[in-house]
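Excluded from the complex is one protein chain; the other protein chains are retained at their positions.
Chain lettering (A and B) follows the sequence in which the chains are written, and residue indices restart at 1 in each chain.
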Amino acid sequence: MKPTLPLPEIEEATSAIVGEEMHALVAKLFPVCRSITGNGVRQTLQILQDYIPLVVHEVPSGTPVFDWVVPKEWNIQDAYLLNEAGEKVVDFAANNLHVLNYSTPINKQLPLQELKKHLFSLPEQPDLIPYKTSYYKPNWGFCLPDRQLQTLEEGLYTAVIDATLEDGSLTYGELYLPGETEDEVLVSSHVCHPSICNDNLSGIAVATFLARELAGRKNRYSYRFIFIPATIGAITWLSQNENRLANIRHGLVLTLLGDEASFTYKRTREGNFEIDEVVEHVLQACGKGYQLIDFFPYGYDERQFCSPGFNLPVGCLMRSQHGEFPEYHTSADNLEFVKAGSLAESVALLLEVTQVLEQNRKYRNTNPKCEPKLGKRGLYDSIAGSGDWKSREMAMFWLLNLSDGQHSLLAIAKRSGIAFSTIAEVAAVLQQHALLEPVT
Amino acid sequence: MKPTLPLPEIEEATSAIVGEEMHALVAKLFPVCRSITGNGVRQTLQILQDYIPLVVHEVPSGTPVFDWVVPKEWNIQDAYLLNEAGEKVVDFAANNLHVLNYSTPINKQLPLQELKKHLFSLPEQPDLIPYKTSYYKPNWGFCLPDRQLQTLEEGLYTAVIDATLEDGSLTYGELYLPGETEDEVLVSSHVCHPSICNDNLSGIAVATFLARELAGRKNRYSYRFIFIPATIGAITWLSQNENRLANIRHGLVLTLLGDEASFTYKRTREGNFEIDEVVEHVLQACGKGYQLIDFFPYGYDERQFCSPGFNLPVGCLMRSQHGEFPEYHTSADNLEFVKAGSLAESVALLLEVTQVLEQNRKYRNTNPKCEPKLGKRGLYDSIAGSGDWKSREMAMFWLLNLSDGQHSLLAIAKRSGIAFSTIAEVAAVLQQHALLEPVT
Partner (left out) sequence: MKPTLPLPEIEEATSAIVGEEMHALVAKLFPVCRSITGNGVRQTLQILQDYIPLVVHEVPSGTPVFDWVVPKEWNIQDAYLLNEAGEKVVDFAANNLHVLNYSTPINKQLPLQELKKHLFSLPEQPDLIPYKTSYYKPNWGFCLPDRQLQTLEEGLYTAVIDATLEDGSLTYGELYLPGETEDEVLVSSHVCHPSICNDNLSGIAVATFLARELAGRKNRYSYRFIFIPATIGAITWLSQNENRLANIRHGLVLTLLGDEASFTYKRTREGNFEIDEVVEHVLQACGKGYQLIDFFPYGYDERQFCSPGFNLPVGCLMRSQHGEFPEYHTSADNLEFVKAGSLAESVALLLEVTQVLEQNRKYRNTNPKCEPKLGKRGLYDSIAGSGDWKSREMAMFWLLNLSDGQHSLLAIAKRSGIAFSTIAEVAAVLQQHALLEPVT
C-alpha cells in the first residue's frame, strides 16, 4: 500500500525546526534528578508547562492504589564519597546517576570491603556509570565506572547521602485535549528516570511536541497525555482514574524515541486492536524498516494498562528496545545519544498515526442497492483531473461497495490496495454528496 | 483431488458438434447492432428464442430503477462520414463499431479540426476500430482505425448519423427452468455490445447452450437465465425482481468465454460462498491451469449483484479478463478470436459446476452412534467390484463419519481426498439404504 503521507515530507517539514527545539528541551530536562517521587518530577513537569498547559496532580504518600501504596517522597540535596584523604572520589554533583536512586540517607565511615556492598558498576562496560534504583527495599549506594571502582585503594571511606524519605506525595502531569467526542486516545510517558536521555527524556519530548501539535488541531478524538513515574505512577493514575478508562479507545506508551534505530512497535495484549492495525499500517506505509513485536508482560507501563483487569488497547512505540541496546540504563544514554532528527521523525510518525485514527471510520452506503448513478452528481468530474483519477474512481467504487457499516476505511484501503489518504479523501467527497454516512 | 468428471471427456463429447453450433450462433448474432436499449437487443433475443424459450420483457423509458431511470430507446438506421468529394470515408454499414454507440442523431457539415473532437481511434493499435459508447452524456461520434484517421485530409466533412433517441423501453430476456425446489441458480450475460464476439456473444452463446442442456435434465435447483444490457439492465432487473432475490442460492456472470485463454474465476464479494467453493473445486479438479481472483467492484454485472444492499452469492466466470487482452473492446474481438472448442469447453465446465451444485448436499447419518454394520446390508458387496473398491469403502466410512448435518459432500470430498463423484455416488447408495438422510 502506498504511504498515506510519505514520511520524508513530514520529516522535512518538521525536523529542521522542531527537532532542534525538541533536543533543547531534552537538554533542559537532562540535569534534573528525577525519581518515582519528589522535586525532580515536579521540576520536570514545570519545565514542560512552558510548552503545554499540563495540570500537575499530587497523590499523598500512603494512599492505597490497588495492591500498592503510594510511597514516601524522596528528595536529595547532595551525595559524595570521600576517601581517607578527604577527596571526593564520587560526586552526585557531577552526575546524578552516581547515587543509587531512592537511596536512604547515610553519613557513615566504613572500610572499602564493607563499602563495596553498596557500590555498583558494570564490569563489561567499565567506563560507564550504571543507572540503578532501590525503590521497595531500603538501601543506599553509589554507582560508578568499574574502571574507577578497581582503582579504589583500601582504607576508610565516608559515604554521605544527604537525602530525605518522608511523607509527601507522588506527582504526575496530565493534559486533556477535548475533541468532538469523549472517545479518548491515551498517550503515556514515564518521567522517573534521572539523567538518561533516550529513556525517557525522548518519550517526554515526543509526547510534549505531539500534544502541542494536536492542541492546534480540531480533533474527533479527545487526547489525554499523562507524564507519570513508571509502574507506581501508572498504577496510581489507573487507580485514581478508573471511572474514566471506559472512554479510552486507543493508547500508546512512548519511550526510547530519540536514538537512531528504526521504529519498534510492541502490540497490545490482544494484538488486534485498531491501534495495532493503524500503527502497523503507518509503519508499513512509510516504507522504512521497522519491527513488530508481540505483547509480553514486561517493559514499560503497558504492563499495567494491559493487565487482565483493564486489557486496554494500549501499545508501545519505541525505536531501540527496552534492555536491548548497550547504552541502556547507563551514563552513555546521554545528550549525544539522542538526535534531533530522530525526535522529530518520531513526532511525525505519531502525527500520521493520529491522522489515520482520526479518519478511520466506518461508513454506510446510503444507496446500497446497485451502484448509485455517479454521473448525475458530477462525481466523475469533481474528483477527476488529478493524475490518479483511476485510483480515485476505483476508491469510489470500493467505498460504495464495502461501506456496509462493517468495513473501516483502513480495511477498505487494505483490501483495495489504494492509499489510505486517497480512500479517506474520496470518502469525504462521497459523504458531502450524501452517498456515505458515518456509522456512530 | 481427482476430477469428478474429467474435462477432456466432456470436451470430446461436446466440442465437435456443439462447439460448431455455438460458433454458428455467435456468427448469427455478430452483425446485429446492439446497445443498452433498442431493436438490436430485441433482434438478439429473437435469435436466441430459436434455441431456448426466452421470455422477453420490456421496461418503459422513464421507469425509476433504484438511483437510476430507464433511458430512452436508441435505434440507428445508418451512419457515415462523407469527405468533400462525397466519398464515404467511414461507413456504419461496413462495421457497426464505426458509430459511437448511443450517438445522438446528427447531419452536419464541419471542418476536419472540429470533426476530430468526434473521432475516436487507438494510436497504439492503429489498425483496429475501437468500441466506444456515450450512454449518459449526450454526444455523437465515429470510431475508426488510427492509421485511417491520420490520412484524413483537411476540408469539410459531412457527418450523418441517422438514429433516434426516443421514449421506448429497455429490453431483456429471461428463462426460468423450474427445479424440485424454488432455490435458484442465477446465470447472467450482458447483451448490449454490438459486433464484438468474446465480449459478449461468447457469454450469450454459452448461457444459451447451458440452458438448453439443463432444460433437458431433472434438476434440484431452479435455474434462471437472464440476458440483459450491462449495468442499467442489471439494475433494472434487480429493481423489477427484488422480491425474488431471496431465492438465489448461487449465481454466475458469464462473459469472455470464447477465447483460448485458461479460465478465470472472480470470486463473490464474500469470497467464501458455496459457488466459490464449487467453481474452485471444479477448476482444480479439471487439472488445467486457471486463475482465481478476488472480487473487486469493477468489471461486469457482479458489480450490481454484489452491491452491499444485495451481496448476492454471484461470481464471474471468464477466460481472458476484462480489459486485459489486446483485442478487448476493438474490432479484433471478432469471429476469428472466439473458438468453437473454447465455447464448448466453457459449457462443459459449467455443466460440471451445476452437477456439483446439484449434488452438493449435507446429510445426516441416521445411525450416528458407532459405525452401522455394513455387511448385513450387503453394502460391502454392493459397491465393491469396481477397481476403486478401496476408495468407495473409504467413501462410505467418511460419509458416515462426517454426515452430521454440518459437512457438505464437497467438504467431505476435500477432507477425505476422494473424488467428489465417488463421494456423491456412494452417498446415493447409503441414502438408498436409509443410512443417510439429506438435511433440508
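Just so it is clear, contacts are C-beta pairs under 8 Å (C-beta built on N, C-alpha and C of every residue); 3 or more make two chains touch, one makes a residue touch a chain.
Treat the numbers as computed from the prediction; the structure is a model and nothing was measured.
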{"item": "Touching residue (missing chain; options A:123, A:216, A:289 or A:309)", "value": "A:309"}
{"item": "Which residue of B:169, B:268 or B:416 touches the chain not shown here", "value": "B:416"}
{"item": "Hidden partner chain, touching residue among A:234, A:252 or A:343", "value": "A:234"}
{"item": "Sites on chain B contacted by the missing partner chain, in the whole complex", "value": "365, 367-373, 375-376, 394, 397-398, 400-404, 416"}
{"item": "Residues belonging to chain A that touch the chain removed from view", "value": "65-68, 136-137, 231, 234-235, 238-239, 242, 269, 296-298, 303-304, 306-311"}
